[in-house]
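Before anything else, here's the structure in question.
Heads up, one of the protein chains got dropped from this complex, but the rest are sitting where they should.
Up next, chain A:
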Amino acid sequence: MTVMEQRGAYRPTPPPAWQPRTDPAPLLPDAAPYRVLGTEAAAQADPGLLRRLYAQLVRGRRYNAQATALTKQGRLAVYPSSVGQEACEVAAALVLEDRDWLFPSYRDTLAVVARGVDPVQALTLLRGDWHTGYNPREHRVAPLCTPLATQLPHAVGLAHAARLKGDDVVALAMVGDGGTSEGDFHEALNFAAVWQAPVVFLVQNNGFAISVPLAKQTAAPSLAHKAVGYGMPGRLVDGNDAVAMYDVLSEAVRHARAGGGPTLVEAVTYRVEAHTNADDDKRYRTDAEVTAWREHDPIDLLEKELTARGLLDEDGIRAAREDAETLAADLRARMNQDPELDPMDLFAQVYAEPTPQLREQRAQLRAELEAEAEGTH
């Protein structure tokens, strides 16, 4: 056979191992954030749900204000405010069943409280008397997580374990826009999709990672688009529309519970206050930008809908505010008491049984404390 004859017999073929995978089209997010309030769909929303969301939003806003006030009084070491993001926080907690798990980041104290954790215990980390103030198993709320996105693989592992056990448990994990740049975000989404783990990833895109705007964080069309690369659906939603948030997260939870695998939800919202009480947001954004977002306030949006439909009047608003005031007063009163500290706790639960070395160090601290007590009395 001549060379030309060989060439004639040659038929280009695709690489043998290549097969078409998932069709990306159904995974793509909407072109614009999904909204309910201010659209025709709002009329279909359940009045009971609207009232419930409203009451929680008002409580959440008040809780934020009280916690920030406590930082000024020196009662909290630091508080990362979620003012403006209350709809995300509240919806994340309300869409879950009792048996489900919530994996919050450090800005998600509100979601933790809305889930039922004691408001003071939820602030233990930020007061600084311990790291986690609540028993995660009691409310199925993981510890507030500070290292960004590192809680996301935990949510995947837990959901995977539940599924292996045959329990229809869903894990909802919360992260910010900055956190989506972390490697753990990528690894968690990839694991979740490969394992088809029942997880909902909620990204609160509040515009900033401390001072760095989203444009310096990602070149993706939207954060929700990132889902497609993992083979899971991405949903883009107005994070200040509590009803839209509730709908989208509920749908994602249902999908996960039914065995459909994970969903990535990007909530478009805005951090109206500075990163924490220690931050100065004037250095990186304009008042005009903040004002524009204040006019798209989650409580106002819902209040307008409720009033328009005759589901809320002056008395209702007052009642919601009084309820929130009670929460704040309780928080204030309890946080104004000094926490009970026992230095010997430092050595408790480092291991199930303290090592010989820790036993020695514990004895050393005890002796120091005794000497201190003798010296002052």
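Note that a contact is a pair of C-beta atoms (placed from the backbone, for glycine too) under 8 Å apart; a residue touches a chain by one contact, two chains touch by 3 or more; residues count from 1.
Here is the rule we use: contacts and distances are computed from a predicted model.
J.: Per UniProt, what's the omitted chain called: "Iron complex transport system ATP-binding protein", "Amidohydrolase", "ABC transporter domain-containing protein" or "3-methyl-2-oxobutanoate dehydrogenase (2-methylpropanoyl-transferring)"?
T.: The UniProt record for the chain left out of view names it "3-methyl-2-oxobutanoate dehydrogenase (2-methylpropanoyl-transferring)".
J.: Which of these touches the unseen chain: A:Ala258, A:Ala292 or A:Val350?
T.: A:Val350
J.: Out of A:Asp168, A:Asp184 or A:Asp300, which touches the unshown chain?
T.: Residue touching the absent chain, from the options given: A:Asp184.
J.: For the chain that's not shown, point to the residue among A:Leu76, A:Val156, A:Ala209 or A:Met232 touching it.
T.: A:Val156
J.: Provide the residue numbers of chain A that touch the chain removed from this figure.
T.: 130-132, 135-137, 142-143, 147, 150, 152-162, 164-165, 171, 183-184, 186-188, 190-191, 194, 345, 348-352, 355-357
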